[in-house]
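What follows is a single structure, and I will ask about it in a moment.
On to chain A.
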Amino acid sequence: MQNPYLPYPVHIDDIIVETEDKNLKTFKFVFSNPADEARFAYRPGQFAELSVAGKGEIPIGIASSPTEKGFLMFTVNKVGLVSAHMHAMKVGDVMGVRGPLGNGFPWERMAGKNVVIIGGGFAFTTLRSSIVHMLDPANRKRFKDIHVIYGARTPGMLLYKSEIQAWEARDDIHVHITVDAAAGPDWKYNVGFVPAITEQKAPPGDAGTYAIVCGPPIMIKFTQPVLDKLGYSPGNIIMSLENRMKCGIGMCGRCNIGKEFVCKDGPVFTLEQLNQTPREF
Partner candidate 1 sequence: MEFITIDKQDWPGGVEKLKGPYRVYGPVRGQEFSDFKRLEPGQLPDLTCLNTRLSPKGIVYPQSQPMFEYSLDEKKTEAHVLTPVQPDAEPAAVLGIRPCDAKAFELVRYNFDTPEYKDPYWIQAFENTTFVGLACDLPCSSCFCTTAGCGPYHEAVLDLLLVDAGDHYLAKVLTQKGARLLKTAGWEAAADPDASASAMVERKQAAEEKIRSRVRTDRLKNQPIDELYQAPIWEDVAFACINCGTCTYVCPTCWCFDVQDETHGVSGRRMRNWDSCMYPLFTLHGSGHNPRGTKLHRVRQRFMHKLKYFVDRYDAGIQCVGCGRCVRLCPVNIDIRKVCNMINGFDASACVCPASS
Partner candidate 2 sequence: MFQNLMAYIGIEPGRLHFSWISSAESTKFVEVAHAVTEAVKALGPNTHFVKKEIRVAHHV
């Protein structure tokens, strides 16, 4: 019997400090047993449990894309015991990755459609995975227009800056970066909160357009009415939830919203689904 609690051993291949407050670091992992990479077949929007022996596990969205071979990438915010420990680890250290877990974004449903990605702060990880996935030459033609609206408090708090700048320059994706407040003369992008920029830049909602929204609760709260106004139906608004998790496989009992487990039936739900269940997240 396969043990769903057993992490694959990995070692840290690279560590990138993402933000100016140094609270977010991106870890690149390589599987210690190369054969494990094939077992870890994932889709954007899924997450994994990062395991540190002696400290525990944390559920983190997968930031790399399945189109990127040879490594996995996770961006970790320093908040608790495990993440603080990880921030003190160095290249070459051994830890574990367990997954992939959760449902991921509904790629079958989004095929042939316009996709609008709306992200705020450090919830951009699985969105990065999604963008890289969609922009892959083998995949790009499967989607129509791609819009990205991404905001952070300051330019220094944006994740994956160089990649975003590269996307900006492309003509097969519309990228709208924003920061909360005036950012100095060098800032050549938008200024304003994500909901406001969404109102200005997002295409109108119709049956052929899906919006993926990931961000802090306050951003989600104010973006939702904007999307309503733009004509997005609840079934076309896709969200990824975070709840405290332990097992990641729907057994330990803590992450449920109504009868759904965020870890196993989610973390991705449409607004339509969320409207039918107690909002315990």
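In picking the candidates, the idea was that all candidates are chains of the complex that A comes from, given by their letters.
Before moving on, here are some points about what is shown:
Keep in mind that, in the parts below, a contact is a pair of C-beta atoms (placed from the backbone, for glycine too) under 8 Å apart; a residue touches a chain by one contact, two chains touch by 3 or more; residues count from 1.
Fair warning: this is a prediction, and the values are worked out from it, not measured in the lab.
The candidate touching chain A in this complex, chosen from 1 or 2, is 1.
On the side of chain A, the complex with candidate 1 involves touching residues 1-7, 9, 32, 51-57, 79-80, 83, 93-96, 217, 242-244, 246-247, 249-259, 264, 276-278, 280-281.
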